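Quick one: the structure is below, questions incoming.
Up next is chain A:
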Amino acid sequence: MNLPILLLLLGLMVVAAVAAVMIRSLLKSAIALAALSIVLAITLFFLGAPLAALFELSVCAGLITVIFISAISLTGNKPKEEEEEKIRERRARFLKLPIFLLIIGVFVSLAWIANGINISGISDPAAPTFQTFKNLFWNMRQVDILGQVIVILAGAFAVVVLFKERDQA
Partner candidate 1 sequence: MNGLGFNTFIYLVIIPALAGIVILFLPKKERLIKSLLVFAATLFNLITAIRLFGLEETWHTKWGGLSNFGIDFALRTDRLSMFILLAVGAMAFLVAFYSFAFLRDKDYGKGFYFYYLITIAFVNGAVLANNLVLMLFFWEGLLVTLFGMLLLKGRHKYPTAVKALTLVGVSDLALMLGVGVTGFAAGTLMMDKITAIPVEGIAVLGFVMMMLGAIGKAGSMPFHSWIPDAADDAPLPFMAILPGALEKLLGIYLLVRICLPGTGLYEFLPHTPVSTVVMAIGALTIIFAVAMALIQKDFKRLLSYHAISQVGYMVLGIGTALPIGIVGGLFHMVNNAIYKSCLFLSAGAVERQTGTTDLKKISGLGAFMPVTMICFLVAALSISGFPPFNGFFSKELVFDAAMESGIIFYIAALLGAFMTAASFLKLGHAAFFGKPQLPEDKKVKEAPAAMLVPMIILAAACILFGVWNSLPLGQLIQPVLGDAMAGHNYAGWPHTPLLVIISIIVLILAIANHFFGVKRTGKGLGAVDHIHYAPGLHFIYNRAEERWFDPYEILMVISKFFAWIAYGIDRAIDWIYNGFFVWVANSVSKGLKEFNTGKQSQYVIWAVSGLLIVIFVFAVLVK
Partner candidate 2 sequence: MDNLLLIITGSWIALPLLVILICNLLDKKTGKSWALPAAIVVSIGQMITTGLGLLQLGLTKSGFINFTIFWNVNDFEEIARSAWASAFFSVDTLSLVVMFAIGMVSLISVLTAKKMNPDKALNFTNLLMVLIMGMNGLAMVADLFSLYVFLEITGVASFILIALYKDKKGLEGSFKYLIMSAMASAMILAGIAIMNAVTGGVTFSHISGLFASGSSLHTFHAISLVLLVAGIAIKAGLAPFHGWLPDAYESAPASVSVLLGGIVTKMAGVYAILRLAQDVFINAKGFNYSLLLLATVSIVYGAVAALKQKDFKRILAYSSISQIGYIVLGAVCGSPLGFIGAMLHFFNHATFKSTLFVNSAALESQVKTRNIEEMGGLAKQMPLTGTSSVLALLSTAGIPPLAGFWSKLLIIIAVWQTGHSLIAGIAVFASVFTLAYFLMIQRKVFYGPAEEKFAGVREVKGGLAVSQVMLSVITVVMGIIFPLVLLFFQTRGMI
Partner candidate 3 sequence: MDGQGFLLVCVAVPLLGSFILPLVGRVSVRLRNILALLFVLTSFMAAIRLLPQAFSGGNPVMAKLVLPAGFTLGFMGDSLAVFMALVSSFVGALIVFYSFGYIEHYENQNEYYMMVVLFLGAMMGLVFSTNLVLLYLFWEISAICCWRLIGFFREKQIILRADKAFLVTVGGAVLMLLGFISIYAQTGTFDLTAMKGADISNLAVILILFGILSKSATLPFHTWLPDAGVAPSPVTSLLHAAVLVKIGVYVFARLFLVNFNLADIWNVAVPVIAGISALVAAGAALVENDLKRIIAYSTVSQLGFIFLGLSCGSPIGIAGGLLYIFMHGLAKGGLFLCAGIVEHATHTKDIRKLGGLFSAMPVTAIAFLFCGFSVMGFPPFGGFFAKYMVIGGAVDAGQPWIALTFALGAILTIIYLMRAFIKVFLGSVSFPGAKEGSWEMVFSVGILGLLSLLAGIFINIPAELVDSIVSVLTGITIGG
């Protein structure tokens, strides 16, 4: 696979990660985290670890997110001023983070390029050969797919039950 796509994916990941940390709403933060997992799963798949990609997708994008959503929905909100105070504090602390990450990223990339490492070559030789993503995803792990569907449903209901009505209440 070609480098630009990889870099693009990595970039997306960084963005998602930063968003997850920085976003004010916990719910949106959790969704950002899910996005991060999805990107990571795609990356893993392209790097030749389809199984890992699949599990990442199931666990992190699906389950963990839903659990986060549930957890968030179960906890109460702090008073508005206090919460904003907290967020301001956190923002100040994490403001330097993107810059820091960017610098490290640049350095690592430069080092890779300098050493001429072929990224596409890293793949687990012991891993079974899966013909296609489609086969893997839709045929071999169709149970998980079903699981994902239900998980997402559950997450949706969690939001419905615990958020929507709370606002009404």
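A word on the picks: all candidates are chains of the complex that A comes from, given by their letters.
Throughout what follows, a residue touches a chain if its C-beta (ideal position, glycine included) is under 8 Å from a C-beta of that chain, and two chains touch if they have at least 3 such contacts; residues count from 1.
Keep in mind it's a predicted model, so treat the numbers as computed, not measured.
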Legend entry - Single touching candidate for chain A, where 1, 2 or 3 all sit in one complex: 2
Legend entry - For the chain A and candidate 2 complex, residues of the former touching the latter: 51, 55, 58-59, 62-63, 66-67, 70-71, 73-76, 126, 128, 138-148, 150-151, 153-155, 157-158, 160-162, 165-166, 169
